[in-house]
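Notes follow the structure.
Left out: one protein chain. Kept in place: all the others.
Our next item is chain A:
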């Protein structure tokens, strides 16, 4: 059987069992990059594309050990980390010996026969049963975490109280104390800016000069015109979708 090949990639058939006639096509090539990465040693790493979503790193390790010892399997991280979606993965299989890699590149298909894939009803039942937690253990977990947190807080408080007067004799303004400063929040700045605007508006005189009256009249006309134009647009849209046919 001749292996299909394209752009340096070889096609490897992935079958659930050797009896199956249908298969996914894995695209594989030897990993080669100019800059070195420690977890992907040159000459030992296989780059695999199009791994079906339900196959995990562990499954891959089991499947590829057919060709030789596997040091590690790592999937590429996805650009979108939407939890509700998972799709086909790309990954790196690191062999412990180059011979394994070469053997693998020669092979045309790989079978998942010896891999235990948990799927279907039994998987869902197991998932459900595993979601049950013991309340006592939960309580223990909480207490240990809270104790650790308390200690950290205490330390922090101590260091903060020491910080209040610095070396040059300046007092640091904090939220506490008799005359606390404003909180540095974005919302606070926005509110302040709005207040300033209101103030300046109040100072202005309205309908005082003739030109102001003239302008306000004009504005009125413009507003009427604008609403007319808007209505026209809406009607045009309705007309375009043939909404005016009564029957």
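Convention: a residue touches a chain if its C-beta (ideal position, glycine included) is under 8 Å from a C-beta of that chain, and two chains touch if they have at least 3 such contacts; residues count from 1.
Heads up, the rule we're going with is that contacts and distances are computed from a predicted model.
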**Report entry** Chain excluded from display, named as in UniProt, from "Nucleolar protein 6", "G patch domain-containing protein TGH", "Autophagy-related protein 101" or "Vacuolar ATPase assembly protein VMA22"
**Finding:** "Nucleolar protein 6"
Query raised in the report: Which residues does chain A use to touch the chain missing from this display?
Result: 4, 6-7, 11, 16, 20, 22-25, 27, 49-50, 52-54, 84-88, 117, 119-122, 124-125, 127-129, 131-135, 138-139, 141-142, 145-146, 149, 153, 183-189, 218, 221-222, 224-225, 227-228, 230-241, 243-247
